[in-house]
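Encoded as structure tokens, here's the structure I'll be asking about.
All protein chains but one are shown in place.
Naming follows writing order (A and B), and every chain is counted from residue 1.
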Amino acid sequence: MDNILWHSVFFWAFAVITCGFAVMVVLSDNIVRMAVALIFSLSGAAGLFLLAGADFVGAMQLMIYVGGTLVLLIFGVMLTAQGPFISLKAGSGDWIIAVVMVGLSLAMLLPMAWSVPDWHGPAMGASETKTTKQTALQEEAEADQETVVVEHNVSVTEIGLSLVGVRTDLNQEDQESGQLPEGYLLPFEIVSVHLLVILIGAAYLARAKRPRKPTKYP
Amino acid sequence: MFTQPIGVAHYLVVGAILFVCGIVCMTTKRNTIGILMGVELVLSAAILNFVAFSQPAFRVDQEASLGIDGHVFALFAIVLAAAEAAVALAIALNYYNNHSTIDVDRAQDLQG
Partner (left out) sequence: MNLDRMLPLLLGGAWLLPLLAFAIIALGGHYLKKTSSQHRAGFLSTVAILGSFVLAVVAFSMWVSDQGLGEPHHGPEFERAQLEENQTPIQLAALAEEGEAEHAHDGVFSVSGVWYIWAQVGEQKFEIGYYIDALTICLFVMITLVASCIHFFSLGYLQEELETGIKDHLVATSAGEPFERVGRQHRFFQYLSLFCFSMLGLVLAGNLLMVFIFWELVGICSYFLIGFYFERKAAQDAANKAFLVNRIGDLGFLVGIMALWGVLGTLTFGEMSTKLAELAPETQQQASPNKTTIQAASFLQDEEAKATNDEETADWNVGLLILAGLGIFCGCVGKSAQFPLHVWLPDAMEGPTPVSALVHSATMVAAGVYLVARCYPLFTEEVLLVIAYIGVITLLMAAMMALVAVDIKRVLAFSTISQLGYMMLALGVGGWSAGVFHLITHAFFKSLLFLGAGAVIHALHHEQLLIRMGGLRHKMPWTAGMMFVGCLAIAGAGIPGLDWGLSGYFSKDALLAQAYAFAQVNPSHVYLYWLPLAGKALTAFYIFRLWYLTFAGKPREKKLYENAHEAPLVMLIPMMVLTYFAITAGWQIPFTPSSVTTILEQALPAVASFETPWAAALNYPAEYLSHQYHTKIAWTAIATAGTGFLLATIFYVWQGLRPDEVQKQFGPLFRFLQAQLYLNEVYHFLFVRPLHGIARACSWIDRHLIDPFVDRMAKGTVNLARLEDQGDRKLIDRPIDWMSASFYDLAVQLKATQTGMIRQYLVFLVLGTVGFFFIVGYLWQL
């Protein structure tokens, strides 16, 4: 009997949460319930991020998606959910199509996911390497010293530096060969300007329309 | 089940389920906001895959990885998703204002 890997336990827990609430989003007809289910689903996804060592991305998922986007969605729901529009039911023909698509997509995606052996996860005991684990869940790692999983956490510092153009994860040889470390300064700038434009555009589109007063000409 | 370590494939499966849920959500909801929610699900699935591929510990050889690139793209995707949500909501609101409905099936102005 192998040791229970708490990392795996939490993964399954979050995976169930994420997928379950996602299915709830699909199945629910009430828009308000859908919004609530989506919150939980995305929060679960954030948990999965943390488990994958992406602390910063997970935090962002919580803050931006759950805190920002969903609030926005809920605003939309509140502004439009009136009477007949709270639940709009699709026809059963749509459902059949949806089921066919689900079948086809999963038939394609799941074999693909399992088709690469390298992706199956580290084999137990295969590696002798022991390194200090730096997971987000310290206690879980300490309790399970025997696991050979080498978690690699990406710190905020690294992401921040790469966003302004400095790569800390590239090895020295590449830098000596004369190639400049390639960061994300330009995409970063483009995205920021893009966001600005989008926000202005959104504000413009969503502004309250006042009926123009007819101009009186003398 | 709980004794096996988690690999990329597990994450891909979860992502696939999320993605399929998003697609179905988009196809079956007649509510504009519902479609938007489906979009969010699909994006979330994509981000999950990015993150999974950037963790070397999920591989057998523990090497091939997107590394920091995956994180950065995940961040960009989140940010753009937020922006997209804002614009899409604005469009939805305008559509509601103009057509007094939120049903996308009645938005057929582009019919050929």
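Operating definition for what follows: contacts are C-beta pairs under 8 Å (C-beta built on N, C-alpha and C of every residue); 3 or more make two chains touch, one makes a residue touch a chain.
These numbers come from a predicted model, not from an experiment.
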Hidden partner chain, touching residue among A:Met63, A:Met78 or A:Leu104: A:Leu104
Tell me which stretches of subunit A touch the chain missing from the display. 94, 97, 101, 104-105, 108
Which subunit B residues touch the hidden chain? 23, 26-28, 30, 35, 104-105, 107-112
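Methods note: only the chains that are shown with their structure count from here on.
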Would you mind writing out the residues of subunit A in touch with subunit B in their complex? 1-5, 7-9, 11-12, 15, 18-19, 22-23, 25-26, 31, 34-35, 38, 41-42, 45, 48-49, 51-54, 56-57, 60-61, 64-65, 68-69, 72-73, 75-77, 79-80, 85, 88-90, 94-95, 97-98, 101-102, 105-106, 109-110, 112-114, 116-124, 126-127, 147, 149-152, 154, 158-159, 162-163, 167, 169, 184, 187, 191, 194-195, 198-199, 201-203, 205-206, 209
Touching subunit A in the complex, subunit B uses residues 1-14, 16-25, 27-34, 36-38, 40-41, 44, 47-48, 51-52, 54-62, 64-65, 67-68, 70-72, 74-76, 78-87, 89-94, 96-97, 101-103
